[in-house]
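A single protein chain has been omitted from the complex, and every remaining protein chain is retained in its original position.
Order of writing sets the labels: A and B. Residues in every chain begin at 1.
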Amino acid sequence: MLRFLIRRVLLAVLTLFAVSVLTFMMFFALPRDPVTAMCPKNCNAERLEKVRKELGLSDPKTTQYANYMKGIFVGRNLGEAQGGRCPAPCLGYSYVNGEDVTTTFARVLPVTLSIVIPAAVLWLGLGIGLGMLSALRRGTVFDRLAIGFSLTGASLQLYFVGAVLLIVFVYDLKILPTPRYVSIFDNPWEWATTLVLPWIALAFLFSAIYARLSRAQMLETLSEDFVRTARAKGLPKRTVYGRHALRAAITPLVTIAGLDIGGALGGTVITETTFGLRGLGRTAIDAVREGDMPTIMATVLISATFIVVANVLVDVLYALIDPRVRLR
Amino acid sequence: MRRPRTAAAVTGLLAVTVALGACSNNKRGDDQSTNLNRQATGSIATDPKDSMGPAPDVPGATKGGTFTIISRTKISHIDPQRTYSFAGLANSQLIERRLTTFKDDGKGHVTLVGDLAVTPGTDVNKDCKTWEFKLKDGLKFEDGSPITSKDVAYGIARSFDLDLTGGPTYIQEWLADTPQYDTKFDFKKNKTALPPGLSTPDDKTIRFEFAKPHCDLPFAASLPATAPVPAAKDTGVDYDKQPVSSGPYKIVKNQLGVEIDMERNTYWDPKTDPVRHQYPDKFVWQFGPDASAQTNRMIADNGADQSALGWNGIDSSLVAKVMNDASLKSRTILEPTPSHNTLTINTQRVTDLKVRQALNYAIDRDGLIKTLGGETVAQPVTTLMPPSTIGWQNYDAYPAGKSGNIDKAKELLGGKTPELVLAIRDDNGSQGQEVGTQLKNNLEKAGFKITVKTVPADSYLDETKKKDNPYDLYLGSWAADWPSGAAILPVLYDGRAIKADGSNNGTSYLNDPEINADFDRILALPTDQQAAEWAKEDKKIMEKDAPVVPLYVDVAFYLHGSKAGGLFIDSIFGQPAFVNAYVKS
Partner (left out) sequence: MSLTPVDGTVVAEAAEPLGMPEATRTESGFVGRSPGQLAWARLRRDRVAVVSGAVMVVLVVVALAAPLIEKLYGVGPYEFFKDDLDGYGMPYGISGGISGTHWFGLEPGKGSDIFINLVYGMRTSLLIAFAAAVITAVIGVVMGIVAGYLGGWVDAALGWVTDLFLALPFLIFTLTLVRPLELHFYGPRDAVPSWFRIVVLIALFAVFGWTGTARLVRGQVISLREREFVEAARAAGAGLGHMLFQQLLPNIWAPILVSFSLAVPAYITGEAALSFLGVGVVEPIPDFGRMIFRSLDYLQTDPAYVFFPGITIFILVLAFNLFGDALRDALDPKSTR
């Protein structure tokens, strides 16, 4: 187990390294000079050169990359125009925002976490619950309704659902406050009521997919020999379905859930845009629009980290549940 | 395997969509037209009493409450020397006092008065080269320390620091007598020194000495760049997060891109201030929601939104809803703004005057304005100065009706097909592209061949401001810093001001020696005689050179909560002003 774990983590680190190199290269492949965006007024050639030097853009690319990485792990010194000393983890300084990128992310990360984690709990519970039940009650009205729900959900778009939810619950009926972010530590009630719409919207669409998947999975498991054997042995229905079948059916969903949650943590771009919340996703979009290179770079790294970490966790979890995996 | 009646679910869901707005019939002929006429008058206060506080009470205003302003994007800078955005300028009136400021009735009548200064400046030798401002008594920063002329001078000195990007550059350029002002004074090297020409004979006096006459200094001094900054509290680029207040409110919390919280500054003395009030307990900026979300929140008028304003105005998609609901009308503000938009012609590339005139004949302003969202978003103009300019006279050098005159344009082109490249700003959403499609469609009917080229929003201005830019046409916009022809025509059409390496204001790159000479003549006139001359010059430029196609002025159309009061549209910048704002109790 330990060897498996070490190998997996090493691979993950390698992946992250490759992501950072790729992202870094991508920005240098861009035709536009990031410096122009950073000095909009009175930008003569001399001034441009000065900014370029201050940003370290005249150094060799490898040096720049090494400096960036150094900043993340031990911190580094930036020029006076960039707020001076930047302690680890330093993700650079954003001219557009006028603050170091780490501070920006420390502020927006809780927003995305607050959207994704409760939504994930909702969609997993709702989706898997629906899927399992409809598999067990195959062919009944409940099953049909559940499938109808999941197909509708899977064919709708989040921004559409979001817009309708907003108009109905916030602007028309006025039973919910406008979505915005309040820290859970400041006011848990407000935190929940202001974010409940994004949760519902995300949960509706995601649980649709999960209901479909888990229903199919459960149906397949129910036809497996071990389930039939268990039933034939005379074990009560509840034990067979609840323990044996459910567990076997749910395992493959872990992978998908892990990736989905990891991906969502990397920025729920559309959710945040629809509901006017400023998490990782919205920050990324704004950064792209404003040509804010350090922030884009950091967003890519952070969301990649989430996905990679989720991947490792899923694999480890899988290995724990299913010992056969380790042998591969 | 059987599957459910999904159709039923679908129908139910869509029924909700349709029920949201029942079938309506929008009849032709029912239109009310929006009549927006306002003409500015402006003067510089001569009586020192005008510059004295306190500002007269706003009828019905009460103290207390929290006033919220909801904006889609953050304020780009709140450091006074870097403030130049509309939101930044509006906000700066709450936290920053400056040498002069405009007394504004919200209907276009403005008077320039002394703010920190006792009067709006003294032209010592009557040659506009030496100016003196005397500070009032009893001025204090938010920590209670007195504001001296040294603090004002320090603020101007730090605006020479090139790291502090974003602010206006009038005063720096005038003092240094060159656009490359940083070559004359290096702030970073000696932070206690003052730039050439700037001096503080005593704690109450600040003196500007220019190499050339600059009669507009009192106007330029109304920008927050002349706000005082205590040298000891200056944190360089980080000052942008929490500048020290000299106005009626101070920043208590600034979460970048999320929220700015401001509370009363107890050291602000209303007796020294001719324009500002201190009615609400708090002002809060909330950032994030787009214009349609803001409008929906204002319509819903729920909780804290009752004393709020949607900063980005009424979304054009919801105008019909607001206009058709009588109960909302009392909460709207509808005013034209001085923001003037043109289809700018790069005269370096389009050298044939006939082509430029044909463009002027061909333009379909009505179609364009509908694309933008209709008459509550934009109003057509045919002049180079917006109607709110002092002394403005209406004329149409190329009369072609509201939808343009294709035949007249074709006649001028004489069978030629000029191939022109139109640069369009690639904005948020698709509106920029829709405007491009509209213009292309419009002009091609008149015989032009138009190539629409989208340029990323963040580099659009940089690109078009380069002298040798590769485009023939682009959309230009100009909001003058004060409502005088002097802040518009010479800035945009004086060919001698064209810079080789970019950041040009006059992107038509017109260089007509006769017009240039006219500018010198008019600028030398006393301020009060200039207005009529600028109006004449406006017409002359259009008739003689047609360097742009005047398109429209932006219209300010805002909806606020039922408890928000005292809002008006700033006559200078055409945006909501908060100096009179209060929360109804």
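By definition in this document, a residue touches a chain if its C-beta (ideal position, glycine included) is under 8 Å from a C-beta of that chain, and two chains touch if they have at least 3 such contacts.
Just so we're clear, the structure is a prediction, and the values are computed from it rather than from any experiment.
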Touching the absent chain when the full complex is considered, from A:55, A:96, A:128 or A:213: A:213
Sole contact to the chain not displayed, among B:50, B:123, B:209 or B:366: B:366
Interface with the unshown chain - residue positions in chain B: 1-3, 6, 10, 14, 17-18, 20-21, 23-28, 31, 33-34, 292, 296, 315-321, 323, 364, 366-367, 370-376, 403, 421, 426, 428-430, 433-434, 436-438, 440-441, 451-454, 456, 469-471
For chain A, residues in touch with the removed chain: 11, 14-16, 18-19, 22, 26, 30-32, 151-152, 154-160, 163-164, 167, 202, 205-206, 209, 212-213, 216-217, 219-220, 223-224, 248, 251-252, 255-256, 259-260, 263-264, 266-271, 273, 281, 284-285, 288, 296, 299-300, 303-304, 307-308, 311, 318, 322, 324-325
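Just so we're on the same page, only the chains that are shown with their structure count from here on.
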Parts of chain B lying in touch with chain A, wherever the complex brings them together: 2-6, 8-10, 13, 16-17, 20, 73, 77, 162-163, 165-166, 169, 179-182, 188, 236-238, 240-241, 255-258, 286-290, 293, 296-297, 299-300, 302-303, 305, 428, 456-459, 461-462, 501-503
Chain A to chain B touching residues, read off their complex: 32, 36-45, 47, 50, 80-83, 95, 97-99, 103-104, 107, 139, 143-145, 147-149, 151-152, 164, 166-168, 170-172, 174, 177-178, 180-181, 276-278, 282-283, 286, 289-291
